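Can you keep this structure in mind? I'll have questions shortly.
Of the protein chains in this complex, all but one are displayed in their positions.
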Amino acid sequence: MVPTRKDSPYVPLTPEEIAEDTYRAYKLGVSSVHVHARDEAGNPTYKKEVYGEIFSAIRRKCPDIIICASTSGRSDRSLEHRAEVLELRPDMASLMMGTVNFIKNPSPNSQEDIVALAKRMEEHGVKPELEAFEPGFVNVAKYLASKGHLRPPLHFNLLLGSLGSMPAEARDLVFLAGSVPPGSTWAATGIGRFQLQVNVASMLMGGHVRVGLEDSLYYSYPEKSLATNEQLVERVARIARELGREIATPAEARAILGLDH
Amino acid sequence: MVPTRKDSPYVPLTPEEIAEDTYRAYKLGVSSVHVHARDEAGNPTYKKEVYGEIFSAIRRKCPDIIICASTSGRSDRSLEHRAEVLELRPDMASLMMGTVNFIKNPSPNSQEDIVALAKRMEEHGVKPELEAFEPGFVNVAKYLASKGHLRPPLHFNLLLGSLGSMPAEARDLVFLAGSVPPGSTWAATGIGRFQLQVNVASMLMGGHVRVGLEDSLYYSYPEKSLATNEQLVERVARIARELGREIATPAEARAILGLDH
Amino acid sequence: MVPTRKDSPYVPLTPEEIAEDTYRAYKLGVSSVHVHARDEAGNPTYKKEVYGEIFSAIRRKCPDIIICASTSGRSDRSLEHRAEVLELRPDMASLMMGTVNFIKNPSPNSQEDIVALAKRMEEHGVKPELEAFEPGFVNVAKYLASKGHLRPPLHFNLLLGSLGSMPAEARDLVFLAGSVPPGSTWAATGIGRFQLQVNVASMLMGGHVRVGLEDSLYYSYPEKSLATNEQLVERVARIARELGREIATPAEARAILGLDH
Partner (left out) sequence: MVPTRKDSPYVPLTPEEIAEDTYRAYKLGVSSVHVHARDEAGNPTYKKEVYGEIFSAIRRKCPDIIICASTSGRSDRSLEHRAEVLELRPDMASLMMGTVNFIKNPSPNSQEDIVALAKRMEEHGVKPELEAFEPGFVNVAKYLASKGHLRPPLHFNLLLGSLGSMPAEARDLVFLAGSVPPGSTWAATGIGRFQLQVNVASMLMGGHVRVGLEDSLYYSYPEKSLATNEQLVERVARIARELGREIATPAEARAILGLDH
């Protein structure tokens, strides 16, 4: 879900709001930011002009943070539109490895589109973040790597707990992370009420963490208390410290992910 | 894949061919047949007239076999067309629990369509065979059961080894079958070269077996030797006997599945 | 390991020290205490007189806490000695479900001894805490329950990360906890450096937590900083609150475990 102001007053929408939220997270140790752009009405947009403003605003405040652009194309499934942001050469971009029912409707990604997007990323020097909602998504990544469409080491983002896809129990993450090819890196998140438990399980397993309002609007689901990105990051950082998991700096994260610039 | 004459000369297409192939399998102990109809050109069709002819031809030769109609609608995604065969009240009908990339293209099933098909099945007294290609598909089934859209005990058909979905190793089947809710029944099949290994793993785990040309055209993949349905059934029956797994009669299978008629 | 003063100055040894440490944990929310007795030289002892003093001292300060006595007999493998503490009718007592190499030497438990101890516990109205270091230990528990030697609902304590037995990764706990029969309750702990990660994984999975100096002398293994029981309990309680896992009162814990007195 790409949330809007109607969903929560704490969702950053404009380039300045996004940069400000990113900066708060950056000060708490966040090394990478995943970005969706919105148009002036607050709706998702693919336009590189908007992405460009966001990236500039972020880089002014967080010069070394890793920027990962969305290519999920929720608003528009055209390949050209989804790929437009790649011309800005963000560090990374999301790349869906299959088709899944988001909430109620399919988010179709034909294999042809996946390969085409991967090719554009390669051309622009953008490392794909492989989005995996099911074991089959990881399977597709392995296949595409075997065909040369993806270049190892691969980086996966495992998303669990959406109604139409893989659940978010520890057994699910153990299985899905255990499917990732050796030498890969991975982060994990839970959708909605499952965000925190998947984040923590990921830290226990040596995985990385994706956290924020895209996946979960609430700080506490039982209490339905709306969260800020900052609060969500702070909580997971507190638990990381309890667990003895050090937080990577952006430079360390770039080394872990094999990003050269 | 719904194979055609171009794929293999051994694919039964006409009602008489389908009934004849069914009868051969029935004599080998098969208790249930999964049916796709073809039009006069040999292409998939949803029309109940054709299904009706097939069912009549099958029942003449195999009066007590369980008939499970496809509603996958490969040729036509209209809900009305996919549901048409239900008016014939087959014992069971397939019901996809999600969206997956078949070979290369998505086979979209919105949750709304899934619920609508489930409702039609309930109205016509047709037990759904829940098709699961990923853990998320089983998750959807649990959710729909919790909402009253599916009535336990559930029966699952687990399909592994298709390129865009869950692989077909023992760990995959152990995980997927371990996700099925207690009290359910399940069968498993592997797509293409994985059919036999998934069938055998299923038998070892107390699951049932789906076998035949829809999933695998070859008897031996290394040798690319085309199979008949009869050969595929015979092989799996030989192994079942070696393993001490008795083959259920149609009456026993009806009891196992909770079919009353 | 049953630690001594040589291992850490923070190990409580005398009845008063044990009761004082228990009281500190009790105030932090601990609902159950697992007790090993020491003689006047600080070495493990089986004698019921010493256990009696400890239990009385604990009950004075924590009247409703669940007391679980050790019967592991580290000092003495005689069945009579191991069973002596049961005459005091603690709420629960530990019962090893098999043989394992502790550090370097076997801790043998023949099936005959296991059954004899279980019988004594039943006679004295003491609920066994089934100690499981490997999947086979859970298997033995199921077998003994099927023979009537153990009475459901069973309660397991899963111990992971000892060198000679099951490791302590998330996959290990998922597997072991997944082996426990339906309707059982379970807690989990990691040995040594694995205590915290197993505790947290257990909380994520709906299990309970065993924590303290018997399993881990250090607060931080990388820093080799010696812990107190209080510090270890405080940390796991902080994380429980972050995860939204409420801490059971002794009365709630008695209900969860099916303890009637």
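So that you can tell them apart, the chains are marked A, B and C in the order they are listed, and the count of residues begins at 1 in each.
Simple rule for what comes next: contacts are C-beta pairs under 8 Å (C-beta built on N, C-alpha and C of every residue); 3 or more make two chains touch, one makes a residue touch a chain.
Predicted model only: the values in this text are computed from it and were never measured.
Enquirer: Checking the contacts here: which visible chains does the omitted one touch?
Expert: B, C
Enquirer: Return the single residue from C:Pro3, C:Gly29, C:Gly52 or C:Gly164 that touches the missing chain.
Expert: That would be C:Gly164, which touches the missing chain.
Enquirer: Using the touch definition up top, pick the residue from B:Leu28, B:Ile239 or B:Ile256 that touches the left-out chain.
Expert: Per the contact definition at the top, the residue touching the missing chain is B:Ile239.
Enquirer: If I consider the whole complex, including the chain that's not displayed, which of C:Asn109, C:Asn157 or C:Thr189 touches that chain?
Expert: Residue touching the chain left out of view: C:Asn109.
Enquirer: For the chain left out of this view, which of B:Leu28, B:Leu79, B:Ala116 or B:Met205 touches it?
Expert: Of the listed residues, the one touching the omitted chain is B:Met205.
Enquirer: In the complete complex, which positions of chain C touch the hidden chain?
Expert: The list for chain C reads 98-101, 103-106, 108-112, 133-136, 139-140, 143, 162-167, 171-172, 175, 178-179.
Enquirer: Please output the residues of chain B touching the missing chain, sorted low to high.
Expert: 169-171, 173-174, 178, 196-197, 200-201, 204-205, 220, 222, 235, 238-239, 242-244
Assume only the chains that are shown with their structure count from here on.
Enquirer: Which word fits how the chains touch one another: line, ring, star, complete or other?
Expert: Looks like a simple chain-to-chain line, open at both ends.
Enquirer: What's the call on chain A versus chain C, same or different interface residues, using the half cut on shared numbers?
Expert: same
Enquirer: What chain is most central when centres are computed from CA atoms?
Expert: A
Enquirer: Just give me the whole-number Å value for how far the CA centre of chain B lies from that of chain C.
Expert: Whole-Å distance between the two chain centres: 49.
Enquirer: Distance-wise, how many Å sit between the C-alpha centres of chain A and chain B, to the nearest whole number?
Expert: Centre-to-centre distance between chain A and chain B: 36 Å.
Enquirer: For chain A and chain C, let me know how many angstrom lie between their CA-based centres, rounded off.
Expert: 41
Enquirer: Would you mind listing the residues of chain A that make contact with two or more other chains?
Expert: 171, 178, in rising order.
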